[in-house]
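One protein chain omitted, others in place.
Think of it as A, B, C, D and E in the order they're written, each chain with its own count starting at 1.
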Amino acid sequence: MRIFVINPNSSADFSGYIRETMQKGKRPDCEITVVNPSHGPAMTENALDDLTATGNIIDLIKQANAEKYDAIILACFSDPGLDAAKELSMIPVVGFEEATLHLAAMLGHRFSILVKSSRRIPTRELHVRMLGLEQSYASSVALNVTSSDPNAIANRILEAAREAVDQHHAEVIVMGCVSLAKYAPMIEETLGVSVLDPCLVSLKVAETFVDLGLRQSKRLRYACPTK
Amino acid sequence: MRIFVINPNSSADFSGYIRETMQKGKRPDCEITVVNPSHGPAMTENALDDLTATGNIIDLIKQANAEKYDAIILACFSDPGLDAAKELSMIPVVGFEEATLHLAAMLGHRFSILVKSSRRIPTRELHVRMLGLEQSYASSVALNVTSSDPNAIANRILEAAREAVDQHHAEVIVMGCVSLAKYAPMIEETLGVSVLDPCLVSLKVAETFVDLGLRQSKRLRYACPTK
Amino acid sequence: MRIFVINPNSSADFSGYIRETMQKGKRPDCEITVVNPSHGPAMTENALDDLTATGNIIDLIKQANAEKYDAIILACFSDPGLDAAKELSMIPVVGFEEATLHLAAMLGHRFSILVKSSRRIPTRELHVRMLGLEQSYASSVALNVTSSDPNAIANRILEAAREAVDQHHAEVIVMGCVSLAKYAPMIEETLGVSVLDPCLVSLKVAETFVDLGLRQSKRLRYACPTK
Amino acid sequence: MRIFVINPNSSADFSGYIRETMQKGKRPDCEITVVNPSHGPAMTENALDDLTATGNIIDLIKQANAEKYDAIILACFSDPGLDAAKELSMIPVVGFEEATLHLAAMLGHRFSILVKSSRRIPTRELHVRMLGLEQSYASSVALNVTSSDPNAIANRILEAAREAVDQHHAEVIVMGCVSLAKYAPMIEETLGVSVLDPCLVSLKVAETFVDLGLRQSKRLRYACPTK
Amino acid sequence: MRIFVINPNSSADFSGYIRETMQKGKRPDCEITVVNPSHGPAMTENALDDLTATGNIIDLIKQANAEKYDAIILACFSDPGLDAAKELSMIPVVGFEEATLHLAAMLGHRFSILVKSSRRIPTRELHVRMLGLEQSYASSVALNVTSSDPNAIANRILEAAREAVDQHHAEVIVMGCVSLAKYAPMIEETLGVSVLDPCLVSLKVAETFVDLGLRQSKRLRYACPTK
Partner (left out) sequence: MRIFVINPNSSADFSGYIRETMQKGKRPDCEITVVNPSHGPAMTENALDDLTATGNIIDLIKQANAEKYDAIILACFSDPGLDAAKELSMIPVVGFEEATLHLAAMLGHRFSILVKSSRRIPTRELHVRMLGLEQSYASSVALNVTSSDPNAIANRILEAAREAVDQHHAEVIVMGCVSLAKYAPMIEETLGVSVLDPCLVSLKVAETFVDLGLRQSKRLRYACPTK
């Protein structure tokens, strides 16, 4: 199977991380193509970035369908433009946030999401509500990292995860940004909770949909645009 | 006060209707400017349209701020790009759907929304959930009009409103599309329920925010983009 | 337009504050009459006060209708007797709490309410639930002021608002008692969040309903008493 | 034990029914006093009636406490003034609706409430929400009886109960008005569901609270008025 | 009336406590039989215990029906096997947790549950959600007692209850384990909140159901197994 991965940001670094991670995690019979738009925001840190980024993915969604890929992954934790992508596409589209939060809900009573700055906490709450997963949601914890020292960053991440586990009773930690994913094993070992990297979870959900011949229902919410 | 109204569709007809309606409904001391992008979808009928339309409003939001308007109205029932607009803008931004549904909730136990086609029902449910107004929501009823006969259209609209009132116990009807607004008086007279035209409601909410010196809180969700 | 404002408490001081505030905030074409019953509790600090106060407003509701006012404002944050008032009245009735909390929900992700004493926290939660606004509610924070020193009071109010903002992620602060409203600018300046004075918000919502010819739907919940 | 039953309506007929029913249902060691105010509405059919009725119960609550009764039952399905009564009283206060709906929730997956007219449906929904019992609530079905023929009335009641059971999957039927209670056995026999008479359920809950030395917590929501 | 009490654990000590407590709390005309299986877990401290314990209660449910008891009480706070017991039984079955939490909801704005160890907090949240009582739920507080010194245990229990009252605004405390019930009076006296012992509350609810001739509706959820 061939999976088309759209990093809606223009950061080649992020695309590189995603490519490398998915190459390691994919099944032997799975072929991964990771692309990103040549322009647009390098990171999506607010609703304006999300909006700007989504404008660039429409052509990529069409390309994946035209080139007969088997599935599309929208590789950004905010799932920008996911509804439009599902409408436009006749092959399954998997969003980082949607896929990861549903699997997190199966692995523990409640999950927490680590986010880069406080301003993203309302967005996470809003998205959890849109996904209808309020009951499985413990909290979002903001890192608000100011230092550039790798040790200080790692310590802050661990501290935030510990707050989620100890104060909010989280049993599963979701890395709410691609740039945080590499710290997953550290948290897992230190705190003994399950930690999810959206990059890998989304890949597996995409493989699942292809294996089972499933895609988003085209009945109402994701019906093809008629124009 | 000066209010800048952005019709995110490219339809000059809709802009005309909005302009005319607001001119009649505005206070004497209020000045209305209605604009729309020169390109993009003529109507927003699905998530893809919403996404396409939002790309065109960023510059208009900036323009309204630069030209020192007092408030912005996003004049499309799906509120496309509302979060980004609120982030970007230092003056208050009012969305058709957000403003209308909150006022509807004050005027009766539950409201129903008339929508043009069944495929928009899930979107309405999703937006009601995003706004946190599930408790005041009765239903969305789809018109699915196929005829172009004005009488047939009026009859179908009345029938849909009656279904909302009789079957779903709606006490307030919200016109979920600019093109439906002119039928509001007919429903009000025939069924004896309150009917809301988003165009007028949003205008009054914008006037309110300007009068009171209020705008969206810039603390977290709508904090200014830092880049 | 002529708006009839009922302060359900017997405190002429509160009526004075309301009158003065509304006079400043009203539109030029709007005429305000503020009344209060001659007896009953001076402040409504518990459910018993609310109950006692409501008995006195029926005649005033009838008077406003008989004298052909355009709208009624129930000027007490607990909205005592609001459902009965809406039933009895053929002109729109606006409640302080209902109007303010709906507008607060438009201006930020979540709002907090400042209340005078801890015993009112459950009541606020109950009313938020009745209004169906749980999703936009951050918390109620009790002042429990014991000092009569104006500086100490101001400091305590600021401290409570800060708790709402920092601990509960509130982005909007609602002054849950008429006597607190004068501190709104101080909070706004110090903490950079939007602060709502129910007195002014209700006035604007009443003006809106009159402008648009809207009133509470008389279909079911607020249908006229048949006796 | 001595239980003081307040019928907040002025109808001596209703008081008679309540007295008779409770006399049959009470334990041997329980003594029942049923009273009603000499004035006020004969039935509470809308929010205005509820408001009017509550004004009359304060003195009766005080009387029950002064005369050292062991518990108070507020004998009207809308529980008018229940929060104020619980505040004012140092002995337990039981409301018809609160007690009946909680017990209904234990006896089946969902319950439905039979109400006299459609206009009361929103009120029932609001009260279910206030009690936090939405998950156990199937529906309210309105009788809207127009005939005075006893057979026609009985048939209509059965038809309404059947709608609740067959259409809304109700497993328990709650008689939402004292005047309907006598039809409980008929429904139970014909439809094979559990049917609750608030009069009897409240009596047993009151006996329970007295037996266990329990009353409403006086900590916050029902703390004694300080004035 | 004759009530059959099933302690699903094999601990004769717990059965002894239950028997003694119910003997004191029961009405004169009520006869109590307390039994427990001869094997299975001595305490139910996790889901595995619950599962193991339920296997042993089927024959006891049948026995109670065959011997024409009037009601069954399932005497363990996790209500293990309650749905199956209600299906199988033609006489009313009362569960400790279900009965206690519904009565707690009537006695204050929110209740908290004291549990023995942190690992039971998710279970309590899950059960509250199953019962549909989220709105009345403040928190579960874990004791995590490590000492065997009676004073230290009492102090820890008081500290946990105080956390519930002060931090989580609980107004009612539920003893979430039979072994904690004896500390109820201490909490009540020290903190001035209502404290519920499931053992006594369940007994009264069972007496109520027998008095009123009620049992679980046999329509859908608790319909008799057909095989």
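The rule is short, and it goes like this: a residue touches a chain if its C-beta (ideal position, glycine included) is under 8 Å from a C-beta of that chain, and two chains touch if they have at least 3 such contacts.
None of these values were measured; they are calculated from a predicted model.
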{"item": "Shown chains that the omitted chain touches within the full complex", "value": "A, B, D, E"}
{"item": "Given E:Q63, E:S118 or E:S179, the one touching the chain that is not displayed", "value": "E:S118"}
{"item": "Residues from chain A at the interface with the omitted partner, ascending", "value": "25, 27, 94, 98-99, 102-103, 105-109, 131-136, 165, 169, 171-172, 192-194, 196, 200-201, 204-205, 207-208, 211-212, 214-222"}
{"item": "Chain not shown, touching residues in chain B", "value": "121-122, 125-126, 129"}
{"item": "Contacts of chain D with the absent chain, listed as residue ranges", "value": "109-110, 135, 169, 171"}
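Note that only the chains that are shown with their structure count from here on.
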{"item": "Fraction-based call for chain B against chain A, same above half, different below", "value": "same"}
{"item": "Innermost chain, where centres are averages of C-alpha coordinates", "value": "C"}
{"item": "Inter-chain centre distance, chain D versus chain E - centres from mean C-alpha coordinates, in Å", "value": "26"}
{"item": "Residues within chain E bordering two or more other chains", "value": "109, 135, 169, 171"}
{"item": "All chain pairs that touch each other", "value": "A-B, A-C, A-E, B-C, B-D, C-D, C-E, D-E"}
